[in-house]
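One structure is given below, represented as structure tokens, and several questions about it will come after.
One chain of protein is taken out of this complex; the other chains stay put.
Here is subunit A:
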Amino acid sequence: MSILVIAEHDNAEIKGATLNTVAAAKAIGGDIHILVAGAECGAAAEAAARIDGVAKVLVADNAGYEHQLAENVAKLVADLGGDYSHILAPATTTGKNMLPRVAALLDVQPISDILAVESADTFKRPIYAGNVIATVQSSDTTKVITVRTTAFDAAVAEGGSAAVETVDIAEDAGVSSFVGEELAVSDRPELTSAKVVISGGRGMQNGDNFEMLYKLADKLGAAVGASRAAVDAGFVPNDMQVGQTGKIVAPDLYIAVGISGAIQHLAGMKDSKVIVAINKDEEAPIFSVADYGLVADLFDAVPELETKL
């Protein structure tokens, strides 16, 4: 068996999600190859070659792949991927955008968001917002899979010395182009890889009050997230949303502040190691998943917590 992992990267660096995906590939077993498709992405390819357990790195360096446009990258992956037993990508917005397109080009029914590998053709995945876990077996020759990164411990980023091979395929579907992006700039860790995450909900009342959480986060080296209610209310931007339709996080410590605990929010954070809930409503469902619940007004509790840390 040989497995093709599609690297998530920004042309300069490999993103952490790639390491979790390599870990899933190891759980399947077989030769692991990584595809780095990008533009001027030599540095990312070199980093990929150092990941422990990787046998080969394929680099497709072309302007058409610079922004990971699904139309172009999917063609490339389909060109390369047919002979592999498995094609894996992280279940990030980039992976979810591109991989089903690859699957359809290969006439394969993809398997989204796997949580566990049962065997080479059988996987566990969440359905119904994580309220049910399905065990799914694929009969396709090539398995096309996205990996829920929080479910697999990251592979070691250093120590490997894979061969780097250039792929000279320039795919340009000619139907899409990149216009621009607005990416959040922050000195805090990334939500999906932070060891500590503090999230605010509707109880925060407005965007300015999130400042309290940022202060607390800076003391704890934490990332700041939000519930869908807080995002929909316009308190904070969408990239902060934790939940079934936002980001899935599983930090060592998750602090939910003024979050009631809707099912769709719980689906995004319930695999955290320790959950703390601060809410003045003692009936809030969030307390049913919290290891430590503090029934208190967040506007008293959060500043007190920050001062005492």
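Please note the rule applied: a contact is a pair of C-beta atoms (placed from the backbone, for glycine too) under 8 Å apart; a residue touches a chain by one contact, two chains touch by 3 or more; residues count from 1.
One rule holds for everything that comes next: contacts and distances are computed from a predicted model.
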Next item on the list: Pick from "STAS domain-containing protein", "Multidrug ABC transporter permease", "Molybdopterin synthase catalytic subunit" or "Electron transfer flavoprotein subunit beta" the UniProt protein name of the chain that isn't shown here.
Entry: "Electron transfer flavoprotein subunit beta"
Next item on the list: Would you indicate which residue among A:62, A:227, A:244 or A:260 is in contact with the undisplayed chain?
Entry: A:244
Margin query: With the missing chain put back, one of A:55, A:136 or A:250 would touch it. Which one?
Written below: A:136
Notebook entry, point to check: When the complex is taken as a whole, what residues of subunit A touch the one chain not shown?
Noted result: 67, 69-71, 74, 92-94, 96-105, 107-113, 122, 126-140, 173-184, 192, 196, 220, 228, 231-232, 237-239, 244-245, 247, 252-253, 263, 270, 273-276, 282, 287-296, 301, 304-305, 308-309
